[in-house]
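Notes for the one structure printed next.
Other chains dropped; remaining ones untouched in position.
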């Protein structure tokens, strides 16, 4: 399993910067919003928590198809399925590798982008906390969506369609943490919910993902 | 003798190597003089207070960030038209330098904005177009990194640089039209006009600009040499394996 | 160690393709599958390897002993030849045997990115994976496609001596001569009646 | 010695600091990579000679 994680990270780095690009996309979405909405900083500050979270979600989404599609195209997936590794473990590792290459860097730079959107400085720690807690769930849910659509040629958009509704609870609580943090309210409840979602997702999703993979490999 | 002879990689390294130490020395010297002068020996400005000292890093870096892209455009054109490898590699070498200059301009602008405009970031046209410029640098560098074959990478990045330049100008215009600016207009070019830059800032600013130009040239030369060597290593290793 | 197939029926796209295929291979035996294009060789091998369910009948061999190899061999273009093989060795929890590079004529290509290999070189890398993971029951779908005659002989030698000689089993689908004696099974007589019962559509017939 | 910067202290000092840091960082990385590749090239050239 460590070998798989290492390989996936090596591939992400070699394939022209798997790390940098998720990040770049996040940055770009966030910079595009003011171009659309206009340069009013008060307005921007108010929508900032939601925008950052939606951008994080989209950045995660855009790289989901890397999770299984490449391995499917070159035939690695059936070979992994018949290898001694449990398919659940493969699913977990794949989700983890995705988080390390997109969720983690994105969490780290998020504060900088908070500046661009005039987010209240009080909300910065909450932004960091909510992303750190929530993005792993995005990756793992995404792995499930990727597994569902892995057989289909360019299932990218279909996958988005399947995954986005699953992202809604994470998005709501994540943005809520930041918004409450910005206004100085208690962030206890949404943070707890976020942690609960992530824990639940990591406990259950590997099984669902492995099941979907098994069906698609048939 | 034609100037294009310097486009031969070996000739390029042979000619630039003896120049480099002098150039580097001059760059460091002007930078040190310029920054010390600007930091210690300039008066406070009436409207900016002591923050005017930021001027001496902000303006030269902003200027060079744009000039670096212009240089990349010229180098790309030379590569596309005359197919001199050194030219393509020089464009590649210049990109990270331009990106760092853009970052410096953005950062110094942001911390300057905090006390003077009361905000770190404002969606002002000039600031915004710099953000876009930063994105262009990022994309350009990423494209170079992503492509295996060096000539293919050179060609594609050259196309991107040309198309990108058109769109960068278009964005500059669009952004101007989209929001009204806080950022002041260029005054450097208006010497002798109604509201010229105060004389006590003029000389150190000039020295700093010279310093940034020298730094840019020196770094481009060093990095171009490195890229040439990397390419040579690649060529030799490929042949040894074959 | 034995591969036992009894009355196997297989389907593709919901349509029965082959029916009543039976054979038994003891340790050290190989079987070459023959038959015209589209008869169902690939389908049969995938079913044997457990990648798709059988329609009917029975397949028996020790659990976790099988490996399947087809054109797509899980080769990562961005990893070097050695890295590709080392990965599969790690996944299967075995050490990467040094001899495998010589056996599959990959010595000179060790550090080459797999993406830059020629068609035949890539095929050799794919086959070398079999030498690494050390599974005993091999299902090979046209393993020698794109290989030159020298490489075909090299592969046949490996199969005969290193794999079968060590008590392995192999079922191989191919249209070309492998240059090794093994019993052949022509699948043409086992063609399923497309109107036959069975298949996931059965309930709707 | 350091001039009186008043409320602009952070702005001025950090812009000088970060600018110098970025420039030095870029220069250092450029020089480091130049040195490394020059060395590698020498090795490769030496190996090349041996192999003919």
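Order as written gives the chain letters A, B, C and D; numbering starts at 1 within each chain.
The rule is simple: a contact is a pair of C-beta atoms (placed from the backbone, for glycine too) under 8 Å apart; a residue touches a chain by one contact, two chains touch by 3 or more.
Note that the structure is a prediction, hence the values are computed from the model and not measured.
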* Asked: Across the entire complex represented in this structure file, what number of copies corresponds to each chain label?
  -> A x2, B x1, C x2, D x1
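By our rule, only the chains that are shown with their structure count from here on.
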* Asked: So which one's got more C-beta contacts, A-B or B-D?
  -> B-D
* **Separation of mean Cα positions, subunit B and subunit A [Å, integer]** => 35
* Chain centre separation in whole Å, for subunit D relative to subunit C (CA means) -> 54
* Inter-chain centre distance, subunit B versus subunit D - centres from mean C-alpha coordinates, in Å -> 16
* To do: Can you tell me which residues of subunit A touch two or more of the remaining chains?
  => 15
* Among the residues of subunit B, which are close enough to touch at least two other chains? -> none
* Asked: Which residues, counting only subunit D, touch subunit B once they are in their complex?
  -> 3-12, 14-16, 18-20, 22-23, 25-27, 30-31, 33-34, 37-38, 40-41, 44-45, 47-48, 51
* **subunit C to subunit A touching residues, read off their complex** => 49-53, 64, 66-68, 70-79, 83, 87-88, 90-93, 129, 133
* In the complex of these two chains, what residues of subunit B are touching subunit A? -> 110, 119-124, 128, 131, 135, 138-139, 142, 145-147, 178-179
